[in-house]
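For this depiction, one protein chain was excluded, whereas all remaining protein chains were kept in their positions.
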Amino acid sequence: MRPAGRRLPASARVILGLAATLLLTGCARTGLAEPVTAEGKKVESLYVVVYYIAVLIFLGVLGAILYAVVRFRKQPDDETLPPQTHGNTTAEVIWTALPLIIVLVLFAMSYGTLRVIDEAKPVKDLAAVVNVRGIQWGWEFDYGNDKVVSGGASDDEPPTLVLPVGEDVRLVMTSDNVIHAFHVPNFLFKRDIIPGRQNQFDIRVDIPGTYGGQCAEFCGTEHAKMTFRVRAVSRAEFDKFVEELTGDNCQGDESEPSAELALKSPNNQIKFVDVESEEQERCLKAPADTPVKIAYENGGGQPHNVAVVAGSPSNPKETYLGLPDAKVIESGRITYDVPPLPAGIYTYFCQVHPNMSGTYLVQ
Amino acid sequence: MTTATTEEIATGGRPEGMSMPLLGMVLFIASEVMFFGGLFAAYFNIRAQAPEWPPSGLEHLHATIPGFFTVLLVLSSVTMQMAVFAIRRGNVRALTRWTAVTIALGVVFLCGQVYDYSTLDFTIRDGVYGSTFYTLTGFHGAHVFGGVMYLVVVLIRSMTGQFTARHHAAVEGASMYWHFVDVVWIALFFTLYVLK
Partner (left out) sequence: MTTTAARPSAAAHTPQPRSKLMDYLTTTDHKKIGVMYLYFSFFAFLVGGVLALLVRSQLAQADGAVFTDPDTYNQLFTMHATAMLFFFIIPIWAGFGNYIVPLQIGALDMAFPRINALSFWLLPAAFITVFAGYLTGGGPAEAGWTEYPTITTGHYAGANGHGTDLWIVGILLVGISSTLGAINFLVTVFKMRAPGMTMFRMPLFTWNIVVTSMLTALALPVLTSALIMLFIDRNYGGSFYDPALGGNAVLYQNLFWFYSHPAVYIMILPAFGLVSEVLPVFSRKPLFGYKAFVMATAGIGALGFSVWAHHMFTTGAVLLPFFMFMTALIAVPTGVKFFNWIATLFHGKLTFETPMLWCLGFMSMFLIGGINGMFAAQVPIDYHIHDSYWIVAHIHYVLFGGSVFGVYAAFYFWFPKITGRFLDEKIGKIQFWMTFVGFNVAFFPMHILGVAGMPRRIASYTADPQWELLNQISTVGAFFIGVSTLPFIYNVILSMRSGKPASADPWKANSLEWATSSPPPVHNFDSLPPIRSERPVFDARIEREAQARLAAGPSPSGPAGAHA
């Protein structure tokens, strides 16, 4: 019988065949969700590069192992010892340097991509700011001024987040209960939603359509059912959608209109609260056709101001109080003057953090 | 062909450097340092993000009485070291005496801790301030208690004449542990009572 040493054993052939099929004929994007955002495209490019590096490493190392297995088999009648080499410094330096170089190259590429996708855009360039609140188990999408779309595990249809295409939007994530994560596979992106912490990211959806998303951080019994949809539409359609949402408009608020209003932001927090109760303030009521003073206290840590507009923070129709008159303060107290306004529904918000907003109801 | 026999393996070992129980104690203390490291990390993390410390409504802790008990605990480290010096000279009676004094100081410290707790107007349930304070001091107190128990064993063994100038690893270990507990307290005292 011919010595089996030099022939590829069946097992090795199976593995090699499998590996080759999987890695070469298979496309790098196998399974990868189709990116629909500008940021997702960048991640996809990085993924493809890493994929090919990975395939090269895999084939190289596995090939070396299989080569050794085939080439250096012991012959049945050979009882002598092979040369007892203990090492080779040059070789070892080379193969310490090799992974180091790969690591450095990968780091440079990843860091470049990371800077692009994590970059915070200037507030003025944002087409919309949406507050995303994770709840057990569902979602609230708040377009400002308490225009909220919500839904959850118990509903027939998951709630839908509507976004404009072709423009940067900011998603601000908060949770009052447990940790969730906002994940849309087609964005190739996720971000944790952590109680006591406000995470945000800016994103530009380029392709109109409807995409599925779901909570990616285990959040309790119905975690699996915490799904949502993203519908990307034209800017005009988006504006119309927001316009037609009915906000809270001070429903259930029993307070009397006052010309002397007060607001506060606690230390290092991105929200307006009632001065006395420290509860989140969603409604200010003012008398019609009267000048109004808003006494504002910033607890420090974050720059804020108070602006009053008709329309939404991201799409104001008319600005009655705003920069440069409404000064941004880092801490301390300031009083803002709102001109007399006719009765109607307006919005107040912080121009540094447009997601800090509420209804300004003039009666 | 030279071979080592069983006896050589048994007695050969590595007599140089620290004895085995002592090395074990050093490693144990290293892991305890990391345990308190975790608690301290939590404390500083929470304190750093708090808008005010202590939270409104609470006064900064008074350092005077705990300061007095701190001095006692430092003193107990000295007396413990005296016990070690005594047994290294082979003086079992002095070992017994100094160990007893150390135990007494340790017990007084624990009583002081209980007294300190009784004067405070917040509990472990009152937000992060209470949680961190009682957890850190509580776990330290538990370590002091454990140390006292260890010293009681040393005391009994000392009284029954089980230690000599050559064989007293348990005393060395106890002293090392006691110094560690002492150092942790000094760090705690400055962090909780002094640092503003």
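As written, the chain order gives the labels A and B, with residue 1 at the start of each chain.
As a working rule, contacts are C-beta pairs under 8 Å (C-beta built on N, C-alpha and C of every residue); 3 or more make two chains touch, one makes a residue touch a chain.
What you see is a predicted model, and the numbers here were worked out from it, not measured in a lab.
For the chain that is not shown, the touched chains among those present are A, B, taking the whole complex. In the complete complex, the hidden chain is touched by one of A:T85, A:S154 or A:S277, namely A:T85. Within the complete assembly, B:T132 is the residue of B:S77, B:T102 or B:T132 that touches the hidden chain. For subunit B, the residues in touch with the chain missing from this view are 1-6, 8-10, 12-14, 17, 20, 23-24, 27-28, 30-39, 41-42, 45-46, 49-50, 55, 123-125, 127-129, 131-132, 135, 139. For subunit A, the residues in touch with the chain missing from this view are 11, 15, 22, 30-33, 42-43, 46-47, 50-51, 53-54, 57-58, 61-62, 64-65, 68-69, 72-75, 78, 80-88, 91-92, 95-96, 98-100, 102-103, 106-107, 110-111, 113-114, 117-118, 136, 176-179, 181, 183-186, 188-192, 194-197, 199, 212, 214-225, 227.
Just so we're on the same page, only the chains that are shown with their structure count from here on.
Residues 266-268, 299-301 of subunit A are the ones that touch subunit B when the two sit in their complex.
Residues 49, 51-52 of subunit B touch subunit A in their complex.
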